[in-house]
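Excluded from the complex is one protein chain; the other protein chains are retained at their positions.
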């Protein structure tokens, strides 16, 4: 079927490629004419010079998929809305806050424009693996877009079906799911990313414990302001972290796609020399914790993983200075320099 | 090759089956004659009536694999040791503390008996999937036992090789790894389980946030001692948790074997009606945190996942009473009954 | 000076008593005529039968202090506003969210009504000890109300002045502080309560560790699904928690007013028999974490203390069931019943 794509970054462009390669007709637009031009060389893809131009190339009802940074979704909708009509469909497939979806849906509903929010996971691998999609919107519109979702999704592929789950139960095993009304798609995606933070931190902390399993060899260097290691002989292991991540890939309880990627990275750069350890966080981790707090549901693991990222960027510095200042004030403890 | 197995529980018996099915000769013993008898019906498996009987059926150097509860390893080694000779090999494949391995290895080394510690992951699925093994011991002995490890391990199977990793780099991609000297095997397994705790908690917390995504529907019931939900309209989602775990299995960043199992469980028992929510913990989670503390490495996520289990069993009750008592003391706040 | 008080609960009524006892003229109103009647017996206190009646008894500019639940501040301001004039002063002294202050201030500023937000700490002890007040608003209005704040505040009392702090530096050492523009008062109060949560949890957890210092005496009861205690002889202490809190009150680093109260409570009810351990949370703890997340500042301790309260109320139950379900799925582990 026909779909317009606004925003041709890494995600948007690859999604168009996957759609076009499977017979869908794509009309594309981006603020960068170069990005449009490049993609328009693909069979089945039509470029456009402006949003109006793009809209004029679509048959009604028009389906427009936004794949733009969360920060410009508002502005993009504002620009599109005057040109849209009842029955047209706006899809926000980016990393938007589900609370904005609820607002956007309410806004465009006044003109009987349909709104669909799609949380899209897959990153740079989606073109090849397919995109896992979590969808919010009305039954009618989500069903209407089914051909699009089916193509973008991974499908069952080589992954075993879940034993006990009826085959006719729906699309989830194809890699996309209609999660509920507007906002539900990005809500589920938000929590997905919250879990992702937690899993990443679980691996990172565990591998950190393995990395330091040789501290007993350096125990003599520790001074009076730090607890001496009582049993240095218990920490004499020089662990081969890349090979440990490799061995866990088969048969262990912690096997996962994230582990596969980690093993791949460590195989090529065992010391992670390219990275400084300042970890960014996008919105979903923060939003997950805010939702958990609103709900009154404890999420200590997910929150700890978010805070580790804050700390990695030096955001605890003032608090840490305060701790040193207090130690000095009550005990005369001087801070060690390194 | 020939191997003796002591301890024919779920793990030990299945490992024998996998070995025997692949041409190894197994001599088995268990405190329960019935367990021995049952397993001895398998081709390639010889039962024995006592440890001495078992030892007498082995050619030297004898290799004896212990698959007994961590609490009886000491006693079992004490019973075996007098009957062993220089060159014989003792393998502890259970869930032992790596610090005990170091002690055991030192002890039997006095008689030139070899000791090997093997952390074994795979649970009830190992017979079919193979066991992921993390091994500690001397190069010579671990190499000698290679045929055993190769058979127990999953092998490469259908899982893609790690891109960039040389093919001749070693056994890790077959699912077993010689991690270092004695203790290294169980150290790596310990951390594996620590990570497992963290991953499990990441999923459980995230799904908990999804489960409560409909609290806005019940907002009116909340009373004065609890913060009212400011925006109930943001929490009106009745999420289908089983289908959400299913959709994440393909193409998402959080895909994993644990997620596969979770989806399978929820497909059959969406309300988890069989479980009360009192979560046990075996030693590895605790030991991982103790190691992290000795090393001075922060593990907030792994620790939070351990504490959630403690709390699930009511172990925070006294602390919680104290909190209520303080609130009453300074603010006259009365505890809500439910 | 003259002040109207709306809301004669525990806090509001006691504040009026403290003001009236020190020569201020108070006009009071509450939804409960009984509460008004009771308090109006106090010298210097005038009751009123409605908000209009109350306003009519005030000379201009009128200063009205709201001491009502956070949930009814909006409604109360709506009722008052039509009767107020330029120059009148609205003070919200309750437990409001500072974000609401910003909104309220903006709203009433349209009619040139002044708004002041006051975070008030002191609980049931304020009448006697005085109230610690954190104030947001314009310089002019906060200065105008200074006589009120000075009376409500504790004053220097018997607590030593901070060495090195100039005597003429401002009111902070009297127990009240103009923290900044509107919202600043409740922002500081919010964080005050966040810290309070953390301190309370620090005591509660520590005392919990002391309470369980005799687990070695019961070590035999532990079964296979739980890690056995390796060194029961290290946990043979029956600690006298009430006396331990008492001894820390003098000369220790952890001495505090909260500890004084805790010791007082434990002296009278060592087993805390009146409490079930379901700990409520009011909004400030949650809001503190949300602010920290917006700021990107890690607050692991404050967050953990909030989550402990959630868990104490059973809010982790679904997550815990999931953990048990996963353990069963991969390892066949059955949940222990108690």
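Some observations on this one:
As written, the chain order gives the labels A, B and C, with residue 1 at the start of each chain.
In this section, a residue touches a chain if its C-beta (ideal position, glycine included) is under 8 Å from a C-beta of that chain, and two chains touch if they have at least 3 such contacts.
Just so you know, these numbers come straight off a predicted model, no measurement behind them.
Touch with the chain that is not drawn comes from one residue among C:29, C:65, C:115 or C:187, which is C:187.
Residue-wise, the contact with the chain that is not shown comes from A:124, picked out of A:21, A:86 or A:124. Within the complete assembly, C:208 is the residue of C:47, C:208 or C:331 that touches the hidden chain. Of the candidate positions C:21, C:86, C:109 or C:156, contact with the hidden chain is made by C:156.
Although one chain is not drawn, its touching partners on subunit B can still be listed: residues 253, 286, 289-290, 293-294, 296-300, 303-304, 306-308, 310-311, 313, 315-316, 319, 330.
Of the residues in subunit A, those that touch the hidden partner chain are 10, 69-71, 97, 123-125, 200-201, 203-205, 207-208, 211-212, 224-228, 230, 257-258, 261-262, 264-266, 269, 272, 274-283, 286, 300, 304, 308-309, 311-312, 315-333, 335-338.
Where subunit C meets the omitted chain, the residues involved are 98-99, 102, 121-123, 126, 129-134, 153-160, 162-165, 169-177, 179-181, 183-184, 187-188, 191-199, 201-203, 205-213, 215, 226, 229-231, 233-240, 242-244, 246-260, 263-264, 267-268, 288, 291-292, 294-302, 304-305, 307-308.
In this section, only the chains that are shown with their structure count from here on.
Of all residue numbers used at the contact between subunit B and subunit C, over half are used by both chains, marking a mostly same-residue interface.
The mean-CA centres of subunit A and subunit B are about 29 angstrom from one another, to the nearest whole unit. Centre-to-centre separation of subunit A and subunit C, using mean CA positions: 38 Å.
Separation between the centroids of subunit B and subunit C, computed from CA atoms only, is 44 Å. Residue positions of subunit B touching 2 or more other chains, listed in rising order: 123, 201, 203, 205, 207-208, 211-212, 226, 230, 257-258, 264, 300, 304, 308.
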